[in-house]
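Excluded from the complex is one protein chain; the other protein chains are retained at their positions.
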Amino acid sequence: MAGIVVLMGIYTMLALALNLRFGTAGLIDLGVVGFFAIGAYSYVILTAPAPGTADAYMFGFHLPMFIGFVGSGLISAFFAFLVGLPAIRLKGEYLAIATYAFAEVIQYLFTNEKWLTNGVKGFIGIEQPFRKFFVSANSYQYFYAFLIVLAVACFWYILSRLERSPFGRTLKAIRENEDAARAAGKDIERFKMWAFVIGAAIIGFAGSFYVWFTSLVVPSLFVSEVTWVAWIALTIGGTGNYKGMILGAAIIVGIQEATRFLQASAELATILAASRFIAMGLILVLIIRFKPKGILPERNTVN
Amino acid sequence: MVLEVKNVSKVFGGLRAVHEASFQVKENSITGLIGPNGAGKSTLFNCIAGYYPPSAGEIFFKQEKTSGFTADEIAKRGLARTFQTPQGFAQMTVMENLMVVPKGQVGEKPWQGLINGKKVKEQEEEIRKKAFKLLADFGLSEQKNDLIANLSAGEARIVEIARQLMLDPEVLLLDEPAAGINPALQNHLIQVLLKLRQQGLTLLIVDHNLGFISSLCDYIYVLHLGQIIAEGTPQEIFRNPRVVEVYLGGIA
Amino acid sequence: MLKKFLVSCMVLSMLVLPGCGQAPASTPTGGSGTSSNNSSSNSGGDISIGILTSYTGEMGAFGVPVYNAAKLAFDEVNAEGGIKGKKIKLFTEDDQSTVESGIRGARKLITANGVIAMHGMVSDVLLATWDFAKQNKVMVTSPYAGTTKLDTTGGDYQYRTVPSDSLDGRVAAHVLWDKGYRKIAVMYETAESTTSIANAVAQQFQQLGGTVTIMEPFQSRQSSYLAELKKVSETSPDAVWLGSGQETAPTVLKQWKQRGYKWQWMVSSDIAVPEIFKLVGTDTMNGILTEIPAGDSQSEDYKRFAASYKAAYGKDPGGNFEANSYDAAMIMALAMVAGGKADGTTINENYKKIASPPGVKVHTFKDAVTELKKGNDIDYEGPSGDVNFDDHGTTSGSFNALIANNGKWEQFKFYPASAFEKTK
Amino acid sequence: MSLLKCENVESGYGKLPILHGVNLRVAEGEMIALLGANGAGKSTLMKTIAGILPLMKGSMVFDGRDITLLKNHALAKMGLGYVPQENNVFADLTVAENLEMGAFTIKNAKQAIEAIFERFPKLKERYKQKAGTLSGGERQLLAVGSALLLKPRLLILDEPTSGLSPQATESMIETISRIRDDGTAVIWVVEESPKEVLAHVDRVYLLESGLVKKEGTGREFLEDEEEFETLFLGHNVG
Partner (left out) sequence: MDYIPYLVSGLVTGTILLLGTVGFSLVKRIENFLNIAHGQVLTLGAYLGYTFNVKLGWNIYLAFLAATLITTVVGWLIFKVFYQPIRSHGNLYLLFTSVGVAYIIHGVIEAFYGVQAKTYSVPVSKVLEINGIPIISGTEAAVIVLALGSAFGLHLFLTRTLTGKAIRAMASNLSLANARGIDTEKIASVAWLLSSALGAMAGIFSGMIGTVYTDMGWAVILLILSAAVLGGLGSLYGVMIGAMIIGLSMDLSVIILPSSYRPAVAFAMVIVVLLFRPQGILGGEGH
């Protein structure tokens, strides 16, 4: 159970960030996994010990865990800023494709630039926060699940507060009507950039949490499926509704776990893996068809 | 002169929508810009508001050259506009629509919005009061919690004007404000606009119909096929045979 | 309402799909084959062991053979009466060749099924699950996790019955050198195992005095490798070592043939499977070399293993680490017998001891139990070779050098573990 | 019998109606002008008749058949031609291809296109040119020509002279009255040069705020000069 909660939490974080970018600011971002990877690697490179003889990477700063964590969000945000400088002006689908391409390039870079990322070998044995206070891994995993829930609650609080602030109101206005927002004297690129950067920071932090969960990073963790799963969680749960996002993440992780309990034999595994894809696809298609605003749609705030 | 348009041209592909148009708007006046459909009014209007960069010519607002500025920069300098078909933040309430607009909101900085400190709260309260007063002035108090998407066309138009007034503009550009509004509401609108002028606002109204505009404007410019073909007081314009020909056709 | 509908849709898809899928005749079921009952998770009398392996995804081809071979070993153990009367019961999980799935699978096996040992992980999954397993006193073994990352960190609650990739690469270099090639190129996919083997091949070959003309990493699963082949051909090597998986290697080899290049190929052990002949074509494959970490296929142990494997599953073992998986499972069972208890700690404590010298050499479960009962120290040897472990839980390993000949991999040279001890 | 009969038509965009119950009739071969201020609902009415906007209330009968639920392309096949005010040609297609699309549903398309070329020689000169590169007048000509290919019984023209030069306007008016003379009924949305147009039309409808405010012959409208000027120029204040 604890493992499921952790993954649900991490996907909820991604969905939360995506909701700020898309639900509030209307940016179609298909590059979630790119920032996720940047966050994860930032954390690892900041905290990794100096390279051993068999390692190809050059930088391991061996900084305290806390700094690594903060760094993962900040560095991801910084990259979002760099990407956003030219890309934030792109409209709709063009932004989607640009961010998608960005995420792919990031994966190739992380695979090939060994001096930075240790290539496909990646980093292993990553230390987990507060691990030393726990004797057994079993009790720790419950603590970690608790930590994740805490973090999700924290992000939830921050984001819902942001959304209700004048900042969030302006973002929504931009989502609703860019021309009118411009007529109201809003520098829409700047606001979009903020949404993009804050979203990236949260995705970056989620990267740290993910690294602690997997205890290793390799480039193959960061495939575009992560982006799609985050989107699916957001879409089926309900854009603009925080409970919806948690529900969406729960459904997606739930589908994957449910098939696990049907796992009885080796041969069945292929079918089960296949039905996971089918179930994920079906649920997305059906929700869009019959409840296009998601299971828990956004409620319009009334002052 | 609060607004000066000097030899502005705008070309789209091969199409010349506006050709060396020049005109001026006096402070605290109500100036009209009229012309038949396709005359280039909206294009010129968009050039002034910063939605299109002019292909040639210059525009000055309060003696500052604003051609080349983006729309939001121009809006912040006190030149507010409305749209031909009312634009609003559809899935937001009337109140929220108004509250989006004011300049210099501290809470628009994400960290300030997050902390939601005293300054933000005070400012929000101020803005809310201001919006409430505007809505009351326009007779829209009851609709303050309605979504823009659910308003009638006439209401949407008035809300848009109210929303843009939240900018505290010096000049208000109105794009066919009377279109789609029934006569009773039109009269109400005229009263509102006249009152705004009394309060010191300068108005530039674009319309293709002389009727509404003549009862409001001090001075009118007539645009036809991208060029200013006449200017003068409403009376002068009505007597101008060129204008009458453009509007009614040759066989008069 | 809607949720209900969706859940039923999901279940429906699962019920319908197996019907149309290709279900091989030899379907082993998780618990039932090895014990009487597979419904309860950890019924008192049974010893639960988990097979966490890749049935799907990139490494999907290896899952079933690894499972089958391990099951063969445990079936033999159960047939001999199990361990102190307790039968071994298998649970299995698909890691989908991804770390995330692997972690989830491991957690389920450990927390829900209460396994005392897990077997069958690929490198990344093993690394990601090992700490959690160790904390829960669950033993972890792998028949094919060659990653060099374990070279110095393994040994505690973690063993592998396969040599490290670095040794694998050195052997490949030796085989090419022994065949008389002096100028080779190295092409490899940017995956962890292929990269580390490729580096080892190049390093060793240069140490032997040969020339490596080019190291060409490439991206897997592209539609065309013509450009890469051309680049390699420009360096005119005598032979090319190819490190690649089953999805990509056929494209490379077919396009090599189509373009009429002539060099000698040596391929990594990922491709040393029977299926490759169907994928690439027997003609194209003829004469291609490979080496696999395995016991001497001429040995009695291997022949006996191959025969019972064929009897159980209707297929010859080969190329999919079946022998390694069998031995890992067998040693696991023996470690429990030797320690007299069925838990992870016992397996961990006895794993190395019973498979490494000194001790009486034993080859079957029955003999081993007899020797252990006598109070003798034993040294198990199985179809995959000596299976002696170093301090970090890795077997020294022997290798078979194979050549493709008319649709089959034929052994042309055997390199016993002793051949490489000095180069280590 | 009227060719087109609209009763109590309500329609609009989204949920809110712009037309609040319009009644309109067109007889066979009749030319109708539709007047009204911006936002009065002229284009909305045209789009509703052409089947582009769905009807919210009321009924429409064309050629004796209820067309309330019919889609745009089916109406076209019944002989209802529509020339929208904007985007009325396929900009990416050549002039010839545009005409072929106009003749999509008819049998001897080639001959019909030849006939259009004869009628509008200007189009023939440019038959290989992309429609997007034509001048405004040529574009309108092409749009009208394409619509004529269907041999429509009723042709709806939404401000066909908008943005045209005086000469182009004049020749367009001429062209359209010739179309009527050939027996096609026409609904003409008029914004500009109303005097010339009204001299040609049989009847006029004046729309205000989504309702028909006045109905009469072209002559009646032209004769009542004061009201006419009020309508197009507004009140002469002062």
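Some points to look at:
The first chain written gets the first letter, and so on, giving A, B, C and D; residue counts start at 1 in each chain.
Methods note: contacts are C-beta pairs under 8 Å (C-beta built on N, C-alpha and C of every residue); 3 or more make two chains touch, one makes a residue touch a chain.
Just so we're clear, the structure is a prediction, and the values are computed from it rather than from any experiment.
Within the entire complex, contacts from the absent chain reach the displayed chains A, C, D.
Screening A:Thr117, A:Ser165 or A:Thr235 against the full complex identifies A:Thr235 as the residue touching the chain left out. Of the options C:Asp156, C:Asp178, C:Glu275 or C:Asp316, the residue whose C-beta touches the omitted chain is C:Glu275.
Residue D:Leu150 is the one among D:Ile18, D:Leu150, D:Leu164 or D:Val212 that touches the chain missing from this view. Considering the whole complex, the residue from C:Ala79, C:Ala227 or C:Ala307 that touches the absent chain is C:Ala227.
Take chain A: the residues that touch the chain left off the picture are 28, 86-87, 90-91, 93-94, 96-98, 100-102, 104-105, 108-109, 111-112, 224, 228, 231-232, 235, 270-271, 273-285, 288-289, 292.
Where chain C meets the chain that is not shown, the touching residues are 17, 20-22, 55-57, 60-61, 190, 216-219, 221-228, 230-231, 234, 246-248, 250-251, 254-255, 257-261, 275, 278-281, 283-284.
Even with one chain removed from view, chain D keeps its contact list with that chain: residues 50-52, 71-73, 76-77, 81-82, 84, 87-93, 97-98, 100-102, 104-105, 146-147, 150.
Throughout what follows, only the chains that are shown with their structure count from here on.
Put simply, the C-alpha centre of chain A and that of chain B have 43 angstrom between them. As a whole-number value, the distance joining the C-alpha centres of chain A and chain D reads 54 Å. Computed from the mean C-alpha positions, the centre of chain B lies at a distance of 74 Å from the centre of chain C. Contacts between chains, counted with the stated touch criterion, involve the pairs A-B, A-C, B-D.
Chain B makes touch with chain A in their complex at residues 49-51, 70-73, 75-76, 80-83, 87-93, 95-97, 99-101, 103, 105-110, 112-114, 116, 120, 124, 128, 144-145, 147, 160, 163-164, 166-167. Partner chain D is touched in their complex by these residues of chain B: 14-15, 36-39, 149-150, 152-153, 176, 178-183, 207-215, 225, 234-235, 238, 244, 246-252.
Listed in rising order, the residues of chain A touching chain B in the complex are 158, 161-162, 165-170, 172-173, 176-177, 179-188, 191, 194, 198, 300-303.
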